[in-house]
Structure formats: C-alpha cells, structure tokens
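The complex appears here without one of its protein chains, the remainder shown in place.
This part shows subunit A:
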Amino acid sequence: MTRVLRLALCLLLILSPGILLAQQRTVSGSVYDDTGATIPNVTIVLKGTSSKVSSNADGKFTISLPSETSVLVFHYVGMDTREITVNAGERTLRVDLKSNAKTLEQVVVVGYGTIKKSDLTGAVSTLKGSELNRTPASSVDQLLQGKIPGVQVIAPGGQPGSGATIRIRGSSSLNGSKDPLMVVDGYPWGDAGQLKQINPEDIESIEVLKDASSAAIYGSRGANGVIIVTTRKGVAGKPRISFSSLNTISSLSVKPDLWRDGADQAIYENEAALTGGTPAAELPYLGQVRSGVYFPSIAELRGLDPNKPQWPYNTDWQKLVYRNPFSQSYTLSADGGSENTKYSISGNYYKEEGLAIKNDYNKYTSRLNLEQKLTPAIVVGTNVVLAYTRNNGGGLGITRSRIFPAYDANGNYFRTSNTDYGNPLALANGLLNTTKTVDVLGTIYANIKLTSWLQFRTQLNSKFGNSVNDQYDPNGVSQRGFEAQGYGSIDNANYSELLNENYFTVNKTFGTIHTVNFVAGYSIQKTENRSSSLIGRQFVNDNLQNEDLSTAASKSITNGLSRFDLSSFYGRANYSLLNRYLFTLTARADGSTKFGANNKWAYFPSAAVAWKLNEENFIKSLNLFSELKLRASYGLTGNQGISPYQTLDRFGSARYFTGTGFQTGFGPGLAGSNNEQGLTIVGGLGNNSLKWETTRSLDLGVDLGIMDQRFTLTADYYVKNTKDLLRLKTIAPSAGYDQQWINDGEISNKGVELGLNANIIQGKDLSWTAGVNMSKNRNKVVAMGESTRIEVGTLYESVRQRINTFTIGQPMYSYFGYKSAGIIQTLQQGIAAGLTGADAQPGEIKYVDLNGDGVVNADDRTIIGNPNPDFTYSFNTSVKYKQFDFSLQLYGVQGIDVFDFAKMTPSRQILRWTPDNPSTEFPRANNSRGNRASDFYITDGSFLRIQNVTIGYNFKPNVIKGVKNLRLFLSGNNLYTFTKFNAGYDPEVGENGINEGGYPKTRAVSLGLNVGF
C-alpha cells in the first residue's frame, strides 16, 4: 500500500515541472562579485524545483520562470548563497554575490570533513590562500607568521630553502616532536615546518585545529595541533588560465657589527693575548713572522712606522662574501572542467639566491587535482604533487680579520697559518655541498553517495621521496678536508608511505529541530624511512671530487631503515539542536608499532558544546549581534613523536684494531650521537611499557560578530596539560647506559588568544579592512620524574655547559647560569665577590655568589632568563581603492630573553674595560677568560617588525584583449624592525633563544605580476 503511494508521489514530482512549463517567461541577468567582476559558473536554481542553469563565461545567464513571483537561488563556491525574489513581470536582473570569506556561511575544513563556520564547536582558525603575503618563501610555513592567533612561527635566519618552527599553543614535549601535524587535502603528511612541496599560490585555504575537540580526530598525532592545507580544485566552466611571477631583490636587513679598522682589532687582540698570559714578545701583531706569515705591528697598520709603508690590506669581507641576491618564482596554472570532470593543474619554478655567494636553492613543483563523476552517486578523483629541489652551498662567515688579504701573492687563498681553514672565499669556491630532493605525493579517492544522507569515502595515499646530498671537501680547504686528505660523501635518504582511509559520513536533519552529522572510519598507514651514507677519505687528488668514492684510501658506509605502522579507528558525532545548541563528540583509537608491547593501543576521546546565543530570541531582540557563540571543549590528544624501535633492546657496534685490521664488535649499549666533546651517549635499553604522551586540554571560547559580521572577535582561553612525557631519562651511568626512553613528567600550557577583524569600509570603490591578533601563552614544566632540572641542547665549549634547561616550575628552555653584577673595578672587589685568580682581576665580569658561601662556583647558578615570549601580536590591514590595493602587516614579539652569545661585537669591544676606561658594562680584553654562562649575555629580544607592505594595481578586464585580469604589485618584506637588541643582529632567534649569529635575514622587495586568461 505505502509502496503504491510512494510511487504515485514520485510520478507527481517528476511530472510537475512539465505541468509548470505551460506558463513560463524568460529572465536574464548577470552575476557580479564584490569587486564588480562578473562570475562565470554560478549555479542558479529555481527554488523548490530541479530547474537550474549556470552563468556563462561573462557571468550572464538566462532562465525560464513561471510568470508569477518566483525565487532564484544563486550558489557559488566561496560566495554567500543568495536568494532573489523575481517579481512577476521582471525580465532582467543584476545579482551581486558577496565573498563568504568572513561570513558565517563559510565552510571550514576539519579532520575528515567540512563544517559551516557557524556550526563549529572547537577552536579552529582559518586563513585563505589569498591572505598569504606574496614574498619569496620556499615553504608556506614561514608565511603563517602573525596570521593566526595561537600559532607561533619562528623563522630565524634567511638561508634559502629553510623552513620554520611552528608551535600551536606552546610546546608540550621534552623529547618528542613539538611540530603540529600537517594535513594536505585530507592526507596527513607529517610534521609541519617544511612544506616545500606545495606552492603557496596553489593554496585555497589553511585551517588550524587548536583544541582537543578539533584535533582529537587525529589522536596520537594531534597534541601539537593540526594544520590543514587545502589546495585549489577545479570548477565547471571554461578553463581559467593564470600566470604569476614574483621577482625579488634582497639585501641584508641588519648591518653587521664588524671591525671597521684593522688597527683597532689588532690592538684589541694584542691586549687580549697579553691579559690572557701570552708573553709580551709573542703577541700577535708585533711586526713578526708567525708560522710563515707576516703579522704587521700596530704602528704599521696605522701607517706610523717610519721604516715600513702603510699596511696595504683592508679586506672588506662583507663585500666579498655577501651580495644582493635575486630570486624568482613563476607559476602557471589552469582550472576548469565540466559538470562531470573538474581539474586544477599548476606548475611552479622557484629560485632563491642566498645572501652568501655560491648559495642558492631551486625548486620545481607541479600539482594536479582531477575529479570525475562516474555516476550521479560516485565521484572518483586524484591529487598528485611532484616536487624537485636542489640546494647548493650554505652560509659563510664575514667576521674574518680585515688585516689580511683574501688572496696571497700567487693568487691562492690567503691563510694566516697552515691550519687556517677560515677563508670564506676558499670555502665557498672549494667545497661541494649540494642536496637534491624529489617528492611524489599522490591520492586517489572515491566518494560514494549511498543515500541522500550517507556517504562513503575511501582513499589511498602514497608518498615517496628521495634526497641525495653530495659533499666534497678538498684537502687543505677545510679542517675536515685536511684531516681526511680529501673528504667525499654521498648521503641518500628515501621514504615511502602508504595510507588507506575509509570513512562514512552521515548528514541528516530531522524536522527543523535536530541535525546530525557523523563521521566514522578507520585507516591503516605504513611508513618506511631508509638511508645510506657513503664516505671516502684520502684521495689521490681533488679532481674527481666525490664522483668515485672507491678511489678513496679509506671508506666507510652506514645504512639504516626504520619502519612503523599505524592503525586507527575514528569517529565524530555533531548534533545540533534547534540550530542553537551544538554538541560534538570525537574519538580516535590509534595502534602504533612504535610503542611498547604493553601499550600498543591508545584512545583519545573529546567533547565540545557550543551555544549560538544569537539564535535566541532574547539576543535577537537586541538586534546587535550577528553572531554570538560560546564554546567549550575538553578532551585528550596524543603525541607519538619518537623514532621506531625505541622500546626494544638494541645492541651497539664498534670497531677495534687488532694488528692486521679492524674487527667489528657487537654488544650492549647503543652509542647514539656524540656529544660536543666527542664522547658518545649510550642508549639501547628497551622499555616494554613505552607509550604516547597524553595532552588533556580545555578550551573556552567566544565568537562575536556585530553589524552583519563587519566586526568580529574571537577569543579563546585554554589550559593544556601534557603527561607521560616521552623523555630520555638519564640513568645511573654505572649501569653502562646513559639514557632510556620513558614516559614521565608533565608540562602545562595556559593561554589566551584574541582575533579581531573589522571591515571598516565596504564600498564599491573603497574598502578598508583591518585585523589584530594576539597570543599569550604561559608554559611551565610541572614534573620530570626524579629530576628537578635537565640541561638540554648544545654543550657550549666556551662556557662548558648547556644553557637551556627544563626546570621544574619554569618555562621550557629557561636559561641556567650565573648572575652578574657589572664589572670588577678593583682586585679587592673581585676577591670580596668570591672570585679567585684571573677571574677576580679588574675588568672581569663580577659574578654573584648567590648562596653566599664565599666562593663563586657551579652551585651559584640559577635560572637567568626565559626564551618564551610574554606575548606575540600582529596587525594586518588592507585598503582597496578602485584599481589600487594596499596592505600592511606588522608582527611583534614582546618580553623575550635572548641569550646573546654574540654580545661582544667589535663596537662593544672598543668600549671594553681598561684601566683608563673603567667600564661598568663591558669586560676587558682577555683571550684566556674562563667564560661562564651568565645573565651578562641576556638581552631583551622584543621586537616589532614591518613584516610586509604590498601595493598593487588591478587593471580593468580586457585591458589587453583576452586578459581577464591583470595585477601588478610591489611587495616589501621584513622592511624594518624596531628593537633594542644587539644592533648587529636580527632579534628573531630559534626556539631556544640563543643567538649564535646564524644565516642573516634579508629585506626583500618583490615585483609581482598576476595574469588571468
């Protein structure tokens, strides 16, 4: 009975348009976007029917309508859907669609699905690809700096091809990975920080999942947050071809602080040697030959020696070693398709020259997104990315003495002794150091619409990459080349990964009250990393470089492979009641081979609620808020960021000479990397109970919008507590091992994030938007098992200690060392301070005897600084006036302590303590000082940077025939930095806060061109 009824109903539905056709009229019109340009391929549906058309290439459409008043619905990706009432008799229409980038209708990509922004319950930030600064960037990571609240991007240095360090809501791991998970088009690629395979211009949007509710679906990889990158997809219609170019000229952004006068340097070095105990007759600059090289006297350098001519050399190393590098980027892309086939294809060539000569980075990337509708219910598609990079050379120093020439009389590189390997020109021209990488990333997928509300998606992802590093140090160019009498190497690394994801999605609304959305699925992932290294030492000559390592007298080989599997089940349920109360439950179970036999599976549940107050009548009646939403979430995420095999007992191997040759031994204790003194650190003790780190996080947020979302505010407060930290525990050395991986310890992060956006003016000719965001995070090491302090990072030979520590009650990486109280002025002062010997002499740094035992020794060290900023902030604004556009970004970091190892720059050395100049700021010259890590080196590294200024001009369509749009722009990056930091350096240093003078940053000015056909 019911079946018959249903059949009848269907027939009626099918026939009804035919019935309506009888009284039709034709309406035509054009669709425009907010810049006034016409939009092709807009879907126009007659509401309540299946009758639909699309706008043509010129944005025009024609549709047949019934003669009475009707409603047309205009759909276009990235635009707000608009309903237009067409009154009886109306024949032509002009429809303006508004970009939904800032509106509530915007669809946001989340893990395994999408959701309307207004329905979000978790803390998710989103950024359009078009909002990224146009400046040379080998990876998109550094372009995220200052763009999203809660996302800290650290990009110290300007080495071509270098990535960035990304931290979402602080760091929460001691030894495991601290990098967020990077997901590209639904495929988890791995740690963020070096996304070189994706051309920033191909990016449609970037979503950042910050809280447990949004990240828990990535389970044991979600604790550091998740960054989702979505690339451009094709849309039906005529091909849209576009070309863009970016040509950039860069220059050093901070003037290096170098000796300007060789005589000043010589005086300083003589004084330092004399103070350091060198006999007066053996000082460096006395006009004597040392190791075959003539060292001039001070008088000679000054031109005051009556018997000698003025010293002829004054080498400007900065000029010889640095240049104004030129960089280029060209992208050609095409999007388009039909109702059934859609494609988006692009290719990019990128070349970045380094500031240092002979240093450059080249990249070729291409991408294809293709989707085919097989049946109305089945869509299949593929995404393919190919990337090739080549890097040559690296950084070079310019602090070499200007007293000596670059070349000797015979045209060879000048050396100050036969063990001098510091001539940067010799290094730049002599060393071979090239790295090539190839990456192939592919996805094939099928989406099956099982019913109107149930979908199944299966996808197969694979990733394959290879990198080869070629090095050759000729004999006599570098220390390594000298020691080995020619050192050549080839390092190979390749990885491969296979991932299969399968999940169901349910979208269903029951009446007008209940809407549900479910995702449930599973995945299995297999990863394999392989490496090998071939090293040859001692070559007959340098002719072949590393091309035939078999000719080396001594050869060594290493190789390794690590593999791990991850199996997962995951699910999410969204439930919306009355479109006011939103609930989300998420869970993932991860099984990883990396973990101990006792702990193979991990479970990560989370829950979130949100209340759309703006849908309540009592708020509606205020007529103030276009959005007012309160959000709360709580849940668990994990971190499995350790290498495979750490749970197993592993033997080490070593060689021993037994007269006729070396024999290889195996046994307990796996020597890891050597420490800085050449001493090995031994691990290899298994741990069957090793497991993931667990982060419990609470997020409370509010989304607020007024005046139809012209002014919006998003604020979040969060508390993250990470337990079971994966930690290399120091074990009693008498056990024969130094360390073992364990789960132990706790770190907390608390913070506030604020994002403010304003569309201040929204006119046809003039628009002005501005945004501010601010992030404040408080990090604290809560517990680390038996230890109250662990020293981490590099062991600095000059101060014979590590400087960064994890100390209970302090933020991660806090500096540990001595307090200082100016400069000792008299020996009595020095002795009274608890110092002895050379340390107590006038002119030395007065360290503080903190524990008051009368002696300054290692026990007087304490926490002397914190490299984590108090807060970071940024300001973005853009103005469009007719064809012109202008944008500005400021980025600031406030309240950060930098440990400035480079503090004693030449301009400060000139101000040193001497008996005649009793400085209270800078110590005397002394080349045998037992330096100590102290707050003498700590400098406030706060800064505010004019990160980017862009001025563009958009030509009118068809200014050149066939050119739909044409934009020319000038973009300046890293234009100026306001800071009180050491004048010779950029204040932005790595996560550990230590300034050792890395690859200098540049100021870049780019001329860009975008052409659309």
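By our rule, contacts are C-beta pairs under 8 Å (C-beta built on N, C-alpha and C of every residue); 3 or more make two chains touch, one makes a residue touch a chain; residues count from 1.
One rule holds for everything that comes next: contacts and distances are computed from a predicted model.
S.K.: Which name from "Urea ABC transporter permease subunit UrtB", "Succinate dehydrogenase / fumarate reductase cytochrome b subunit", "sulfate adenylyltransferase" or "SusD-like starch-binding protein associating with outer membrane" does UniProt give the chain that's left off?
M.R.: According to UniProt, the chain not displayed is called "SusD-like starch-binding protein associating with outer membrane".
S.K.: Using the touch definition up top, pick the residue from A:522, A:625 or A:717 that touches the left-out chain.
M.R.: Touching the chain that is not displayed is residue A:522.
S.K.: Looking at the whole complex, which of A:518, A:564 or A:634 touches the chain that is not displayed?
M.R.: Looking across A:518, A:564 or A:634, the contact with the absent chain belongs to A:564.
S.K.: Would you mind spotting which of A:645, A:711, A:768 or A:955 touches the chain that isn't drawn?
M.R.: A:645
S.K.: Of the residues listed, A:238, A:508, A:655 or A:882, which one is in contact with the missing chain?
M.R.: A:655
S.K.: For the chain that got dropped from the picture, name the residues of subunit A it touches.
M.R.: 276-279, 282, 291-292, 377, 417-419, 448-451, 456, 458, 482-485, 500, 502, 522-524, 535, 537-538, 553-554, 556, 559-565, 567, 591-595, 597, 600, 644-645, 647-660, 662-669, 677-680, 682, 685, 687, 730-738, 740, 786-787, 797, 800, 857-858, 928, 930
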